[in-house]
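Below you'll find the structure I mean.
Every protein chain but one is kept in place in this view of the complex.
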Amino acid sequence: MNFNSLTDLHQALKNKEISAQEVVKQTFAEIKEKEPKIAAFISLNEESSLKYAGEIDEKGDFSNFLTGIPLAIKDNIVTNGITTTAASKILENFVPIYDATVVKKLKNAGAIVTGKLNMDEFAMGSSTETSAFKITKNAWDQTKVPGGSSGGSAAAVASRQVLGSLGTDTGGSIRQPAAFNGVVGLKPTYGAVSRWGVIAFASSLDQVGPITTNVEDNAHLLNVIAGHDEKDATSANESCFSDYLEDLNKGVKNLKIGIIKDYLTEGVMPKVAESVKNAATILEKAGAKIEEVSLPNIKYAVPTYYIIASSEASTNLQRYDGIRYGYRTPNYHNLEELYVNTRTEGFGEEVKRRIMLGTFSLSTGFYEAYFKKAAQIRTLITNDFKRVFANYDLLIGPTTPTPAFGIGSKNDDPLQMYANDILTIPVNLAGLPAMSLPNGFVDGLPIGLQIIGKRFDEKTIYRLAKFYEDETKFYQQKPEIAR
Amino acid sequence: MVTKEEVKKIATLAKLKYSDKELEKFSNQFQKIINYFDTLAKVDTKGVKPTYQSNDLYNIFRDDIPIVSQEREALLKNAPTVKNNLIQVPAIIEE
Partner (left out) sequence: MNFETVIGLEVHVELKTKSKIFSPSPVDYGAEPNINTNVIDWAYPGVLPVPNRKAYSMGLMVAMALHMEINRDSFFDRKNYVYPDNTKSYQITQNYFPLAHDGYIEVNVAGKTKKIGIEEIHVEEDAGKNTHEKNYSYVDLNRQGTPLIEIVSKPEMSSPEEAYQYLENLRKIVQFTGVSDVKMEEGSMRVDCNLSLRPYGADHLGTKAEIKNINSFNYAREALTFEQKRQAEALRRGEQIHLQTRRWDESTKSTILMRLKEGSSDYRFVPEPDIPPIHIDQNWIDEVKASMPESPKDRINRYTKDLSLSEYDANVLTQTKEMSDFFDQTVNLGADPKQTANYLMGDVSGYLNSEHLDLLDSKLTPENLADMIKMITKGTISSKIAKKVLKETMESGVEVNSYVKENKLAQNSNAEELLPMVKELLDQNQKSVDDFKNGKDRAIKFLMGQIMKQTKGKANPQMVNQLILKEIKKR
């Protein structure tokens, strides 16, 4: 596409340099051209997108930022009338009969839902390889994974098939693929974005967030999707929200920033650690106060997370039983066989593994030692952040220990795959907002700078991010496929 | 140690099935992950309040106002087997 950002596209629409229908036509032309290489989409919504664009052109009012703008949605966010699968065979032909709150908000703002994006099955994975349908490729190197679980959401934006998408982040599922694809991905504070209509993986950790090519676009999208929702009892009060564009251009002078020491050591590639130190130098030069901080309990974050997330997932996914919707096995003679065969055939290996781990962690005799213990360590990790945030406005570190790894390279060892989430998981456990922002390249592949904020202080994250983006201009570099 | 029998029992609870061949590989892998989980045992959590939700909300309620959904036809359409507006399932053998 000729546009690099939602902001550009919005200007063009507003100035009537291009019509919404032309934008949609171009978008689907791009998708058709790039999809054979990237495989980011599970389903497309071409016909009704075009129809809707026509209606928008007829009205001709492009004052709203998102009016006439094509976006794409991760396939674990339900869309009324558009097949929603969570990349699982068990929901292969499932057509929702209602819209998720975030989808409703995007539609109300005039956005066009072009299609549904590939992901790890039920968002369980860090590479989008556990999808039941296809393997999405990294926009920069098609032999590499796009990250996960929102691999489709990040790759679609990085390859400029769409300029904005929604992902979900339970343990890093927005930030890690954003880092791997060189785009901007934000996981909002737990409770900032409604989970109504978001297919639950781990209810106490899941959040929806925007993925865009630049920071300003990201803040625009968050402005639309954030807010209280009475359909979600864990949704934050109205008083927690503000205009995320407000502080965008305030610079970083006098911001107190902690650089997380524990994020630069074990398992983190030296070049990745180096990039964070470079970032610190740039920020310091601009007047930010930078100090090293330590979060001693985050070394327990990975097992803590996998116990909690798997436990919640095991109960959340028990509803897929072949009775009321979705896949039903043809192989059954009685009710028990219907249940067992539907689930055994309908779920992929990784999802089953997590269900098993979660079922184990909650079962009689193990609950205290696993689930409850993990919930206690979650408190310790949360307290680490609280302590540090008493003295700092933001924390920074890398998003991932390494750039994107090769497709198939970690499939055999779940523990190795899980360890990859070490830097993103703590934020979910503590319910904090965090962004992955493009931070240059290692071995020709993009890496991300992770910026962690206080609860409901996304504004300050955007402030730092905008400054750093303007300073470094990493976002201007595009992968081959998008040039 | 999680035995193969225990893994089978967990699978029964989760309404999943592993063939004998799969069970061999899976049990090993499962054991490895549980061993990894066990590294948490050494963390001192005496008197630490567990965190089940990461926001500070409490008393979030709805008023008692009924809303008729008018979704029945659409809901029934998604169900694999339906009869007389009821969801049909293989006979439930009385427990």
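Letters A and B mark the chains as written, and numbering starts fresh at 1 in each.
Definition applied: a contact is a pair of C-beta atoms (placed from the backbone, for glycine too) under 8 Å apart; a residue touches a chain by one contact, two chains touch by 3 or more.
This structure is a prediction, so every number in the text was calculated from the model and none was measured.
Participant: Of the residues listed, A:3, A:28, A:52 or A:339, which one is in contact with the missing chain?
Facilitator: Reading the full complex, the residue touching the unseen chain is A:339.
Participant: In the whole complex, not just what's shown, which of A:6, A:31, A:78 or A:272 touches the removed chain?
Facilitator: A:78
Participant: What is the set of chain A residues that contact the non-displayed chain in the whole complex?
Facilitator: 77-78, 84, 86, 91, 94, 96-98, 100, 195-200, 202-204, 230-234, 311-312, 314-315, 318-319, 321, 323-325, 335, 339, 359, 362-364, 367, 371
Participant: Where does chain B touch the missing chain, residue by residue?
Facilitator: Touch set of chain B with respect to the missing chain: 13, 15, 52-53, 55, 57-69, 71-72, 75-76, 83-92, 94-95.
Here is the rule we use: only the chains that are shown with their structure count from here on.
Participant: Please compute the C-alpha centroid of chain A, do the same for chain B, then give the distance between them in whole Å.
Facilitator: Computed from C-alpha means, the inter-chain centre distance equals 24 Å.
Participant: Would you mind writing out the residues of chain B in touch with chain A in their complex?
Facilitator: Chain B reaches chain A through residues 2, 7, 10-11, 13-17, 26, 29-30, 32-34, 36-37, 39-41, 43, 45, 48-55, 57, 60, 62, 71, 74-75, 78-80, 87, 89-93.
Participant: Under the definition above, what is the set of chain A residues touching chain B in their complex?
Facilitator: Against chain B, chain A makes touches at 94-95, 97, 190-191, 204-205, 230, 233-234, 236-237, 297, 300, 303-304, 306-307, 314, 318, 321-326, 328, 332-335, 338-341, 343-344, 347, 352-353, 355-357, 359-361, 363, 369-370, 372-380, 382, 414-415, 429-431, 455.
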